[in-house]
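Everything below concerns the one structure shown next.
One chain of protein is taken out of this complex; the other chains stay put.
Then we have chain A:
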Amino acid sequence: MLRTLGNAQPDLGGCLAVKGKPIVSYAPLELSAEISMVLTEPIASKNLSVLELVALGRQPYTNWLGTLTDTDKQKIKDAISSLELDELQHKKCYELSDGQLQRVMVARAFAQDTSIILLDEPTTHLDLYHKIQILKLLRSIAHTTQKTVVFTTHEIEMAIQLCDKMVLLDGKNNYFGQPCELIEQKAFESLFPSDTVSFDPKTGSFRITK
């Protein structure tokens, strides 16, 4: 679904619109100024430096050769510092840990300066600390810059704590709303078989049924 939102995959039905215009009628360049993406697939070249990779986020705005203007350089600098990457900026991507690389990818999307940032499972392969670090950074980006940040995740408990709104897809019943509303609607109880996992509405977390 996220890939369809970002126009990376054709839709199964319905209509998606950004600023009142269907995304299928956007030219690739036009859409790239509205939506930026962080995908699950690994990047092809790990030989890029952090700075080079983040700078690629400015492609929709640069000239035919990709020359960076002062505005572009400022945006890149902002993206790097807001993702706390200043000390890593001259490192090559193959020297980074998964968590650092994921932050770089978010910085690249941030540098693209779009109103919408889509992230496909940004927390996979990360340990608990780095998962929370990424999600908290995303939350602060969303709140301080008024960007719309949409991400898919299996970390339901973290999402309940951090997100403003959630979409819950379990195949049969789909829910959309603020996390506390969904808890009130008992949306999480039916998500998993109750003989294995049960949901505790008080703490907003799952308990293993023993």
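A few notes on this one:
FYI, contacts are C-beta pairs under 8 Å (C-beta built on N, C-alpha and C of every residue); 3 or more make two chains touch, one makes a residue touch a chain; residues count from 1.
The working rule: contacts and distances are computed from a predicted model.
Chain not shown in the complex: UniProt lists it as "Iron ABC transporter permease", one of "(Fe-S)-binding protein", "Iron ABC transporter permease", "NADH-quinone oxidoreductase subunit K" or "cytochrome-c oxidase".
For the chain left out of this panel, the touching residue among A:L48, A:L138, A:L168 or A:I183 is A:L48. If you put the hidden chain back, the residue from A:V18, A:M37 or A:V106 that touches it is A:M37. Not every partner is drawn; the one left out touches chain A at residues 6-8, 28-33, 35-37, 39, 41-49, 51-53, 56-57, 59-60, 62, 64-66, 90, 94, 112.
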